[in-house]
Structures are given as structure tokens and as C-alpha cells.
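The block that comes next holds subunit A.
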Amino acid sequence: GDTTTPAASGGAAACGNYKIGMFGALTGPNANLGIYIQNGVNLALDDYNKKHPDCKVTLENYDSQGDPTQAPALAKKAIDDKKVVGIVGPAFSGESKAADPAFNEAGLVTITPSATNPKLADNGWKTFFRALGNDATQGPAAAKYIKDTLKATKTFVIDDASEYGKGLADIVRQDLGSQVVGNDTIQQKQTDFSASVTKVTSSGADSLFFGGYSPEAAPLIKQLRDAGWKGTFVVADGVKDQSFIDNAKDAAEGTIITCPCVPADVAPAFQTAYKAKYNEDPNTYSGEGYDSATILLDGIAAGKDRSSMVDFVKSYDKKGVTKQLKFDAKGESADIKVFAYKVENGKIVSVGEIK
Partner candidate 1 sequence: MLLEVNGLCVNYGRIEAIRDISFTVDEGEIVTLIGANGAGKTTTMKTVSGLRPVRAGSVVFNGKDITHLPAHERPILGISQSPEGRGCFVGMTVMENLDMGTYARPDRKSKAVKADLERVFELFPRLKERSNQAAGSMSGGEQQMLAMGRALMAKPKLLLLDEPSMGLAPKLIQQIFDIVTEINSQGTTVLLVEQNAAQALKRSHRAYILETGEIVREGTGKDLADDPAVKAAYLGGDV
Partner candidate 2 sequence: MPDPTRPATGDDDTTTPATPATPATPATQDSATGSHGSTDPEHPGERTLADPAEEVTEINPDVDIAPEDIGVPVVSEGERLLEVDEVTLRFGGVVALNEVSFHINKGEILGLIGPNGAGKTTCFNVMTGVYQPTSGAVRYLGKPLGKRKKFQITKLGIARTFQNIRLFANMTALENVLVGVDAHHSTGVVSAMFRLPKHRREESQGYARAMELLTFMGLDGKADELARNLPYGDQRRLEIARALATSPQLLCLDEPAAGFNPAEKAKLMELIRTIRDQGYTVLLIEHDMKLVMGVTDRIVVLEFGRKIAEGSPAEIRDNPAVIAAYLGVDEEDAS
Partner candidate 3 sequence: MQNLIDNFFSYTITGLTIGAVYALVALGYTLVYGVLRLINFAHSEVFMYGTFASLWVVMILGGHPGAGVGQVIFWVAMMFVAAMAMSGFIAVLLERVAYRPLRKRNAPPLIALISAIGASFVLAEIMGLRSRIAGWVGLDDNLREYVRNSRNNAGLPTIIQPQPVFTVGGYHVTNVDIFVIVGAIAIMVILDQFVKRSRLGRGIRAVAMDPESAALMGVNRDRVIQVTFLVGGVMAGAAAVFYMLKIGITRYDAGFILGVKAFTAAVLGGIGNLRGALLGGFVLGLAENYGSAVVGSQWKDVVAFVLLVLILLFRPTGLLGESLGKARA
């Protein structure tokens, strides 16, 4: 956009040496999801710094490993760093719930490119913004896909008891109604799913929805396939991660993944730039990460600091690479789309928007 502003031309004196924060899992089992986002954010920074070579903005990483218990301390660290004017993240729903109260109290803006639990927006946090659709739309979309596209009639639903996984699975359960033939809950870090496998196979389900992340999804489907279960495995954005396929190997084939993230080809210019930098296609939430960072960078360019950033984001309304970037009163994205993906020949490919 046209972001040449007085602040930037004001030279080094007015330059705030601002930083933006990236809050999410950069290491640990879910690191891929964080890194996809971080890549997008970095790209936005590159763009900005190219335009403002005399007043660069730097990125500060807050690696939560996706662990809610580590989140509050990291939030505190970000808050104490007065140069940080906005946060992209927290990436996961669990850690958002743990960290956002502190951000709210400190008045530090957070734009999450990926945390999808609907309840996050209900806390009245002034600093909370979500640059994508939440699970209140993803859940029904998944249910719709199962019913209408897969034409499945018996669905088993499993969740991982996490803020995200359970929240999403419950919505799916509700939408599928009587079609749900069984439920189960597993634990994060669990590896032996034999009991769940027995339940699924004996229920006669032709499809299984799993609300959770890839470290559990991979062994779950592997053990299901080993036990001879032939139905369709449906998961959501938490499993849209290359490591799912790396680990489940052949068992991953045919898995349906829903995601409120746009496919790479929706924004060709972004796709090209991304590919040039990282030598691969943009992945889950890379575009959303780019957009979220861009909003904050636009704010910096407009001379906003930490305290004035909230209002800037609130009134933001521009076209980003993924969608029209605009937030409602609760901080939710105004423009919402959910897409379906499928695992084919060891790749996650888009099969179009779920409408």
C-alpha cells in the first residue's frame, strides 16, 4: 500500500527502532506450524524494511513451543520490552488463553494469524484480533464436508482435550448430530491408541473426525490403518503440517484437512515472493502471518506506538494477501473462508473452498 508517511520521512530521529513480536511454537513437536507463520511474518518485514531502510523494524521471537504454561512468562517478557509495539500470535488457542490477559492489561496488540478457538473473542480483551475465521465456522464447514461431500453417514469423533481440539470437536459433534456414532478423548503426547482404535473399528464408522494436532494424528491414523479401518480420516488446521505425512507415511493418504487458511495459489504474487525466499510454497497460515504483520507494520509506518496501535488496528480496513483485513467489535475477522485440503501422494493439496 501507500505507506510513505511523515514518520518515515522524519528520518532517524523519529525512528522508534520498533519491534514486532512473533509468539508461537518455533521449536517442539508443533514447530512447523509456527515456522510457516514466522516465514510469512519475515516476508512482511523484508517488504517493510526495503521501503524504510533508515528505520528498520526487527522481529522478536517468543517461542512458546505451543505450551500454555510457558506462555505467561513469555508474554511478560514481550510486555517489558518497550520497543515491541505489537504481536503476531499467539499462534495456538491454548497459549492465547494463557497469555492474552497479560497483553490486554498491558495494552499490547495481538493479532493472531491462526488461533481459532471461538471463545477467545468472548473475553472482552481490547487487544485481541484474529486475522482468520474461527472454529465456529471451521467446525460447521468440516461437518458439512463430511455430510455433503464425503456422503459419510457414521462419524466417530475424537478430540485431544486441548482448548483448540476439544472446542472444535464439540462444534463438529453438534453439527453432525445423530450421525456421530461414538466419541473418545485422548491425551496430548499419547502414542498408544489401541483402545480408541478398537472403539472406532467396532463402531462401524465410515469417517472419523479428529480435533487435535499432528503429533497425535499421525500415530492415531497409522494404528487405525494397521487395524484395518478403511474409513475417511478428517482433521482440521492443527494437522495441516508436513510432519503429519512424514510420520503417518502411507496411512496419511486420503486424509481430509479443513483449514480457515487460504491455499497458496489464492495470492500468486505472495506465492512467488515466498517461493523466492524459502524455496517452497507458502504453507499453513503463512499468508495470514504475512497479513497480520503487515497490519502492525502499517501502524508503525503511520507513526503509531504501543498505546495507539490498538485503535489503529481496530479501524484497519485494507486488502491483504489472504482477504480483506477488517475486524469487528470483538476483534474477529470480517472476511471468513474455510478451505478443504486432501493428502495425495504425500502432499497436501487444496480441493477448494467449503461453501
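Basically, a residue touches a chain if its C-beta (ideal position, glycine included) is under 8 Å from a C-beta of that chain, and two chains touch if they have at least 3 such contacts; residues count from 1.
Picked so that all candidates are chains of the complex that A comes from, given by their letters.
Predicted model, so just to flag it, every value in this text is computed and none were measured.
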- Task: Check each candidate in turn (1, 2 or 3) and state which touches subunit A within the complex.
- Result: 3
- Can you list the subunit A residues touching candidate 3 in their complex? 27-32, 161, 184-187, 189-199, 201-202, 215, 218-219, 222-223, 225-228, 243, 246-251
